[in-house]
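This view holds just a subset of the chains, kept in their places.
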Amino acid sequence: MPLWKIYHPVGAYTPGDKQAIAQALSDLYGRMMPRFYVGVIFQAVGADNFYIGGEPHARFVRIWVDHIARTFASDAARAGFFKKINQILAPWIADRGYDWEIHVDETPFDLWTIQGHFPPREGTEDEKRWMAENRASPRTHA
Amino acid sequence: MPLWKIYHPVGAYTPGDKQAIAQALSDLYGRMMPRFYVGVIFQAVGADNFYIGGEPHARFVRIWVDHIARTFASDAARAGFFKKINQILAPWIADRGYDWEIHVDETPFDLWTIQGHFPPREGTEDEKRWMAENRASPRTHA
């Protein structure tokens, strides 16, 4: 559900860094939804392919996220989420002196399948099973 | 209109596979809209750049689609569409043992141009001409 796309400078992250970022994000989302919902794709972008305000930028991390499974229930939840993810990412971004920008879109829950299955609604028995088994399976409830 | 972005494992698909997938999708959409609306971009992603639930995944196909020209008229149409595309893609994904996830967003029809033209509305004379000629051209109706 969340699909995270992380554009980063060439050579910024080792595979270990990348897995640690993906783990930290999966730990956050995994409290509320099946952990395997969390997809993270990293893409290195050279400074001559990345411009901020018309200037090449060699130290920028640009993150773009699609949220599918959940929408924010309140303004406080929304603000808390961004505070949290900025904290989680700090060791790999702010603390290393990179600039960064993050934006999230919310896309329609009903236009989403995993392994060909429409994921179960939040809080259902089927979602609990997907969460416990950490994999997609056919619905057992309507 | 539909822009399909297909992230796939390195080496998963030959150019022939990729064209066959693009053809199958164009056959599906092309019954309802100009065939040249269908854009498909493939991008190979190494396992150390692709994480599901915090783990590197070497056999995952992640598809992200923007629908622009059409929205689903009914719940049945929506469910039928996803059933159809999962069937169409099966020979290249499920049948080869890959895991996969697909999500679709619907973006504003009015914020879209091809060759500098705003595409004609569904069912109009202009759209019929675009469909018959399989290319964009100036509007002849308001």
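Labels A and B are assigned to the chains in the order they are written; within every chain, residues are numbered from 1.
Definition applied: a contact is a pair of C-beta atoms (placed from the backbone, for glycine too) under 8 Å apart; a residue touches a chain by one contact, two chains touch by 3 or more.
Here the structure is a predicted model, which is why all the values come from computation and not from measurement.
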item: Whole-assembly copy number, given 2 chains displayed; value: 3
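As a working rule, only the chains that are shown with their structure count from here on.
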item: Inter-copy rotation, chain A to chain B, in degrees (Cα atoms; steps of 5); value: 120
item: Intercentroid distance (Cα basis), chain B paired with chain A, Å; value: 22
item: Of all residues in chain B, those that touch chain A in their complex; value: 7, 45, 48-56, 60, 62, 64, 67, 72, 75, 78-79, 82, 86, 94, 99-106
item: Chain A residues within the chain B interface of the complex; value: 3, 15, 18-19, 22-23, 25-27, 30, 34-43, 66, 68, 105, 107-108, 110-116, 118, 134
